[in-house]
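Only a portion of the chains appears, each positioned as in the full assembly.
By letter and in written order, the chains are A and B; residue numbering begins at 1 in each of them.
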Amino acid sequence: MPQGTLADIQGSYIIAQTPFDDRGAVDLTSIDSLADFYVGHGANGFVVLGVSGEGGKLTPDEAQSVTARFIARAGGRPVIVGVSNPGTAQLALLAKQAMDQGAAGVMIAPPGGLRTEEDLLGYFSTVFGMIGDVPTVLQDFPGSTGVWMSVSSILKLIESHPQIQVVKEEDLPSLGKITRLREGGGRRVAILTGNNGLYLPQELGRGIDGPMAGFSHPEMLSGVWRLHSKGRVEEAHDLFDCYLPLLNYEAQGFWGVAARKEVMRRRGAIRHATMRMPGPKLGPQHMSELDLLVRRVERAVANRR
Amino acid sequence: MPQGTLADIQGSYIIAQTPFDDRGAVDLTSIDSLADFYVGHGANGFVVLGVSGEGGKLTPDEAQSVTARFIARAGGRPVIVGVSNPGTAQLALLAKQAMDQGAAGVMIAPPGGLRTEEDLLGYFSTVFGMIGDVPTVLQDFPGSTGVWMSVSSILKLIESHPQIQVVKEEDLPSLGKITRLREGGGRRVAILTGNNGLYLPQELGRGIDGPMAGFSHPEMLSGVWRLHSKGRVEEAHDLFDCYLPLLNYEAQGFWGVAARKEVMRRRGAIRHATMRMPGPKLGPQHMSELDLLVRRVERAVANRR
């Protein structure tokens, strides 16, 4: 895949879950139904092996199998592979394997322990020197990494490294940072946002190119983006607000991911809601809370039509 | 005030903002209108000098003035004073001053740097040995303090220290922890919750006694609590969902507090939306985002009636 492809992406890029069976083994069969589910609900592409995709719980061999299965089922849609790793040699190896498998690019967040802009710029010089000409999503997610990147640092990285074609902006709050990145000039990159999509309508208003997030109802992510991109801002908010109570519930860290997998199991996207150990297990009260929230969301969506 | 009063509290306890004028000086006059605004929208009591109340930005003298003014205007409603401090001598002094001024109790979160349960239990033994018989809200807010308290640690603290009459539970997620605290047995304490009220309907379902949070529309906090306590759960959710888009916007850390103060200024609760330096300043896009969200919330609330 020629460099430069990702800088123009728009739309809804799903942070894909990894399905496991009841015993915690990777459930490759469910990847097929899951990929179909995502595409059927408007996904323009996938990110696999992300944080909420439990990528860090897989062995390297499992990670390769999951990547291959998603790429095979994506029907040509771009699949981006998370390759962040504390070791740069391993990161470079993962990036090479992903691209050899047919990935559209990789996603990289800086490892913990980088303290200053010098550390940050030095780190990415090393990394991009090693991985070469690989389209890259730079992930700005300080709540997870503990590494804070200022807008001017991000702009310097974009300037120095043509591999960076997308910024996944999920600092909290993201809004001011998006505006300043867009006003910062320099080479154009796509900006997509995470944080479970909690600020998607405002982020679209600030000029992003779409969500890069996970949700049990991916039709919300694609729908809000589509309405907003057509200038139908109030309708985008209307749709978003229907789902917000459940979205908010799914934003409870890994407990939220457990809820998300349970709802996706109910919707037939995956066969099991299992999270690999160590991970949370929902209790009966969580189930009742989900029952109520899902019923209310479905009613709100139905009333809107 | 005799010990034991706080263990039975129920209802909506507002985390009060501290008003500042355009130059950043404490605006005592606005405290009167602010207290009236809270009471008029259903507050059963106040917490002053909390984190989002910018308590940490005040000098000790300012803190005393703010406390005195709120107590004077509270019409006998309980006022709880945040006295967390890295120094226990200063904490004890603040607690004494607060009680001398007529506070109903104090709120204490553990300071950063406590690592193990031993550290935690030792810290509170020292603190309660110093402050004596003062009704206390134990604040469990690891996202801010960096100190994680397990349910069994909290139960041990309640067992050892009769001063603890309320737990403010704002770990994330709070839900499982609330259930386990309620099932833990031992002496009964009130449980109230913060985190901007983002999970209030579920937390009420888990058995809390009310919110202890801040919001530009405190009528939501009191209204959801009231409906839920009458068993009108669906209506509680309906009301909550009307406000959730704005509540979510106000949950962006200190940027959210800035938004909250701006909305409260528009509603006439305070004369200035100023946050004391160092603090965020909203730009024109934030203002537009607030315009849209407030308009939509007002419409949703009106339609609901």
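As a working rule, a contact is a pair of C-beta atoms (placed from the backbone, for glycine too) under 8 Å apart; a residue touches a chain by one contact, two chains touch by 3 or more.
If you're wondering where the values come from, they're calculated on a predicted model, not measured in any experiment.
Here 2 identical chains are displayed in place, and the whole complex they belong to in this file is assembled from 4 copies in total.
The working rule: only the chains that are shown with their structure count from here on.
When chain A is fitted to chain B on its Cα atoms, the angle of the rotation, on a 0 to 180 scale and to the nearest 5, is 180 degrees. Chain centres here are Cα means. That of chain A falls 33 Å from that of chain B. Across the complex, chain B meets chain A through its residues 172-173, 175-176, 179, 198-199, 202, 205-206, 237, 240-241, 244-245, 248-249, 252-253, 255-256, 283, 285-286, 288-289, 292, 296, 300.
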